[in-house]
Each structure stands twice: as structure tokens, then as C-alpha cells.
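All protein chains but one are shown in place.
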Amino acid sequence: MATATLSKEMLEAHPWPAQIDRDVLARCIDECSACETSCTACADASLAEEDVADMRRCIRLCLDCADVCEATGRLLTRQTEYVAATARAQASSCRELCAACAEECGRHAHHHEHCRICAEECRRCEDACSAVLGAIS
Amino acid sequence: MATATLSKEMLEAHPWPAQIDRDVLARCIDECSACETSCTACADASLAEEDVADMRRCIRLCLDCADVCEATGRLLTRQTEYVAATARAQASSCRELCAACAEECGRHAHHHEHCRICAEECRRCEDACSAVLGAIS
Amino acid sequence: MATATLSKEMLEAHPWPAQIDRDVLARCIDECSACETSCTACADASLAEEDVADMRRCIRLCLDCADVCEATGRLLTRQTEYVAATARAQASSCRELCAACAEECGRHAHHHEHCRICAEECRRCEDACSAVLGAIS
Partner (left out) sequence: MATATLSKEMLEAHPWPAQIDRDVLARCIDECSACETSCTACADASLAEEDVADMRRCIRLCLDCADVCEATGRLLTRQTEYVAATARAQASSCRELCAACAEECGRHAHHHEHCRICAEECRRCEDACSAVLGAIS
């Protein structure tokens, strides 16, 4: 079962009216989950590579990005007593992290397949954060 | 894009040979992500319900289950220097949490749709943990 | 043993030179840990209160704040391949969350001791984030 459907279903099962468009929200929650998984896996695969010494920046940014995506996904999942200012602050930070991680993974995309996949996922999550930021204000 | 595909792709992009069947592993990683989202959303929706005082046990177990699924999903995603004993311990704990959370959410399934959906997701994650435990030994 | 000493010791044991003052950094890492614990406990205690229906906003913000403090503490702990822009974005978001949570917990401080303690901890963490932001630029 796709997470996309599950998060959308769960948002719609909430007893209170929505404060942000639920399609925009569900997409960002799903990308945060996917990006957390992708970054956790990319950090781990990079650690196993022979050129691990050249992968330090990639590993560090992937670990950061996984942690930030996780917090962001949880915060955006909550609809009870929604606060716009805090959602905006965290989605902004997540967009920043995803952009930085996408850029670094992109540098290794030609020789490490996990970096290529991860860079693409980071870009999707960055876009989803931008969409949420557009829907908040 | 389904997370399922992404986690499987990432596991296969790892430079080292697999220690556990990657289909079994990818399924569990995806269910841990889905269950974390589902439990975070169910705790939040339950908090907004009029009968919130009757939902305390559900909220508490959902919060616990989200935290445990998150740690388990990350640990199972890592393939570098795999250690069977720690994977087994954490997958066992996750199975226990998912079972307890599924049981409690199930009690509220007839009057709260988010509990019905969450109970089903917890059962899927419990099954996926069982499959991992079967693949480890 | 105080966490403060441990995080400072660990920062100093890192093989690379510091990019941010380590006292400022260690204080913020420790406050993020303390604030995560405080907010997790306050959400849980509020859930057990008889006036739980009036505590929804407090519970929600405490859960958010715990998640954001956790991500921020981890990100600031990492010194390998430090990136100023991402540290700044996440510390800013954490300051915002701590301020919002402190304000809400403060409203319940006179009748719930856990809210009084948690509001104070959130203010300390907010201050520590401000100090980090001052040290970054």
C-alpha cells in the first residue's frame, strides 16, 4: 500500500476542518517519509563505499536531512491546534536541508547510484516543502 | 511515487552484498514508515475528539509506536556492518508495540475511522516485523 | 553525570577544528536534549489531567517542540563538514518552536506544575538557540 494514500486517508479522518489543503499536506508528509528513508540509506551506502573519505559531506548532510525530514513530517501530520508560524519555520528549514543535500548527492550521482536516487528524492521533498510554504501564507 | 519502490531501490544500490532478503527488509522499512505516520496522525486525531478522555491509552500507545517504528525503520535500513542480534532485539520490540497499538486502536475502530485505519496499519507492520524476525535467524 | 559536561567533552574530542564556539554549541545541544525530555513529559502529563480538553494546544505544541529539538540537537552535534546555512535554518525553527511552546505552557503554569517547569525549559532552549544563531553569522 502506498504511504501517499494512507497519509491522505488519515488527514481526512481527522475530526476538525483542514487549515491547509490536504493534498498539498499529504504530499509533503509522504515526501518527508521517503526522504528520511532515502537519506538514511544513502548515508549508510556511502559509508560502505571505497571512497568513503570523499563521501563525508554527503554522509553528514544525509544524516541531518533525515533528522529534519522526520521532525517536519511529524509536525505537518498534526492538525489539532494548528499554528501557522511554527509550520512555516520548520518547512523552511526542511526545504533548506533538502536543497543542500540534493546538491551534494548530485555531485556523486554519476558514480554512486544511491546518490543519484537520493538527490532526486531530496528535490521532490524540497518541492513539496515549497508547495506547503505557498499554501500556508 | 510509492515509498516501497524507493526503499527497495536504495537497498539494492548498496555496495555490499545483502545479509537479509531485501524484499522482506524493504517491506518492513516501508511499513515502519507508514506506521509511524499512521500512529502520529491517529494520536493527533484522537486528541481532537470529543471523547479525548477515553482516548488516553490510544494516544499514548500511538506515540510510543511512532517512536519505536521510526528507530526500527532506520536500523533496518542500514546494511553496512550488519549485526543480527541488535536487529532481532529491535524488530521484536517493534512487533510488540505494533501489536499493543493495534489492539487498542481496534477497540475504537467502530466509532473513529482513524483508529480503524491505524489498527490495520499496525497489524501490517507487526506482520512485516515477524517476517524480518523469520529472515534473521 | 550532567549531560552538559558530556556533550562538551565529546565536541572537544572531535579531530577537526571547531567552526562555532564549543561552549555555545554544547549549551544548545544540552538544552535541546532537556527540552525534548521536558516537552515529551509535559505532553504526557497534560494528557493525564482532568482538563485534558483544555490542554490540546499545549500537548500539540509540546509534541512538535520535542521533535524539532531532537532534530536540532543532532544537527548541531555534528561538526564534520559543517554547513552554516542549514544550521542557521534549523536553529531558527527551533527558536520559533520553543517560543511558541513556552508561551502556551506559560498559560497553564499557575495550575499545572509540569507546564511551569516546561515553560522555563523552553525559554532556556530558546535562549540557547539565539546564542547559536549569534555565533553562526
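Note that the chains take the letters A, B and C in the order they are written out, and that residue 1 is the start of every chain.
By definition in this document, contacts are C-beta pairs under 8 Å (C-beta built on N, C-alpha and C of every residue); 3 or more make two chains touch, one makes a residue touch a chain.
Quick caveat, the model's predicted, so the values are computed rather than measured.
By the touch rule given at the top, the unshown chain touches A, B, C in the complete complex.
From the options C:19, C:37 or C:130, the residue with contact to the chain not on display is C:37.
Considering the whole complex, the residue from C:24, C:53, C:117 or C:133 that touches the absent chain is C:117.
Residue-wise, the contact with the chain that is not shown comes from B:68, picked out of B:10, B:35, B:48 or B:68.
Within the entire complex, the positions of subunit A that touch the omitted partner chain are 43-44, 47-48, 52-53, 56, 59-60, 63. One chain of the complex is left out; on subunit B, the residues touching it are 56-57, 59-61, 63-64, 67-68, 70-71, 74-75, 78, 80-81, 83, 85-86, 89-90, 92-93, 96-97, 100.
Against the chain not displayed here, subunit C makes contact via residues 1-4, 6-7, 9-11, 13-16, 29-30, 33-34, 36-38, 40-42, 44-45, 47-50, 66, 70, 73-74, 77-80, 112-114, 117-118, 121, 124.
Note that in this section only the chains that are shown with their structure count from here on.
Residue numbering shows that subunit A and subunit C use the same positions for more than half of their mutual interface.
Between the Cα centres of subunit A and subunit C there is a gap of 21 Å. For the pair subunit B and subunit C, the distance between C-alpha centroids works out to 27 Å. Taken residue by residue, subunit B touches two or more other chains at 44, 47-48, whereas all remaining positions touch fewer.
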